[in-house]
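Presenting subunit A:
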Amino acid sequence: MAVTLKYPFVKLEAPPEYRGVPHINPRLCIGCGACVQACPADALLRIDDYEKGTRKIVLDVGRCIRCARCDEACPTGAIRMTRTFEVATLDRNDHIEVVELRLHRCPNCGNYTDYTERALEKALQILPEGPFDKDEIRKKAALCRNCRRRLTVDETIEASREVVE
Partner candidate 1 sequence: MKEWARKITDDEVRERYVSEVVERFKDKIMRVERNASNQWIIEINREDLPEVVGYIINHPEWKETQLSTMVGADERPRRGKFSMIYWISINGESGDIFIGIKTYIPEDDPKFPAVTPVHPGANWYEREVKDLLGLVPEGHPDPRRLVLPDDWPEGVYPLRKDFHYTDSPKRDFTDETKYPYKEPPKGTAVFPLGPYHVALDEPGHFRLYVKGEEIVDVDYRLFYQHRGIEKIGENRLTYDQVNFIAERICGICGTAHALAYAQAIEAAGEIDVPERAEYIRTVMAEIERLHSHLLNLGLACHDVGFDKGFMDAFRLREHVMWLAERLTGNRKTYGMVVIGGVRRDFLEYRRSMIERVIRELKENFQKWVDQTLSTKTFVKRCEGIGILSYKDAKRWSTVGPFARGSGRDLDARRDHPFAAYKYLDFKVPIYKEGDVLARCLVRAEEILESIWIIEQALDEIPGGDILAEWREIPPYREAVGFTEAPRGEDVHYVITGEGNRLYRWRIRASTYNNFPALPDAMRGNTVADAVLIIASMDPCYSCTERVQVVDAKSGKVRVLTEKELTELSRKASRGV
Partner candidate 2 sequence: MEELFTLTVILYFLSILAVLPLRKNYRVSIRAGHVLTGLASISLLAFTIGALPEVLKGKAIEFTYNLGVAKIPFHVDGLSLILCLVLGSLGLATSIYSPRYMEFYERFGRGWLYVVLYSTFVLSMVLIVTTSNLLWFVFFWEVMTFTSYVLMVWENDEEYVRKAGWKYFVTMHVASTLPLIIALAMLYAKTGSIDGLNFDNLATLHLGSLYYILFLIGFGSKAGVVPLHFWLPDAHPAAPSNVSALLSGAMIKVAVYGLIRMTCFILRPTETFGYAVAILGTITLTVGTLYALKQTDAKKLLAYHSVGQMGYIWLGVGAGIALMAKGGPWAAFGAIAMAAGLYHLVNHAIFKGLLFLSAGSVLYRTHTRELNILGGLAELMPLTALFTFIAAMSIAGEPPFNGFMSKWMIYQGTFLSGNGLLVFCGVMALFISAATLASFVKFYTTAFGGVPTALTENAEEVPASMLLGKGFLAALCLLFGLIPSSIIPLLLAPGKTLTGVDLSGWISTKYWLVTIRAPRMPSGGETYFNPWLLVGVLGVLVVAMLISYPNRPKRVVKVWTTGEPVKHEHYKLRAMHYYGPFEEYIHGLYHSGEALSDWGSSVCSTTVKGYLTLGRTLLRWAEKVERSVSSAGRWYVENGKEVYLDEAVASPFIQLITGLGIGLEEVSLNYDLLLVIAAAVLGLIILILVGW
């Protein structure tokens, strides 16, 4: 086996199994933050800004240890290990990848919720068929936590009132 190649003049192909640099596909990312939970090295961060209504998923390849836990955790397949291994750079900021998503705004109170619009969309999309009130779920899911709690409390009170009556 010829071991030495005229790298970098000859391109070196990584094998198909190779765990290279992770990359977030911004089209697929729903900003759920599962990858952030799984990452042992804090290479992935979730930064929410409730003033502007944005969520940033920040991937710092400089911290990544290529364990591929994020890849396993991602529900949409947005973050994937690529076969890229050439990460040398003179500026460590080159390693940072940011996906910025809009947070969902509560239609009731107008505050930003702690989930993104896409996450909501995805959640509603994958609602299984079942004998439950889909419209009700859609309505409630769009609310922020406080409004939902209030709504639920209101509904319960109303329901109990109905029962009482």
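FYI, contacts are C-beta pairs under 8 Å (C-beta built on N, C-alpha and C of every residue); 3 or more make two chains touch, one makes a residue touch a chain; residues count from 1.
On how the list was made: all candidates are chains of the complex that A comes from, given by their letters.
Note that this is a predicted model, so its numbers are computed, not measured.
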Out of the numbered options 1 or 2, which touches subunit A in the complex?
-> 1
Candidate 1 contact footprint on subunit A (complex, rising order) = 1, 3, 15, 17-19, 38-42, 62, 65-69, 81, 89-93
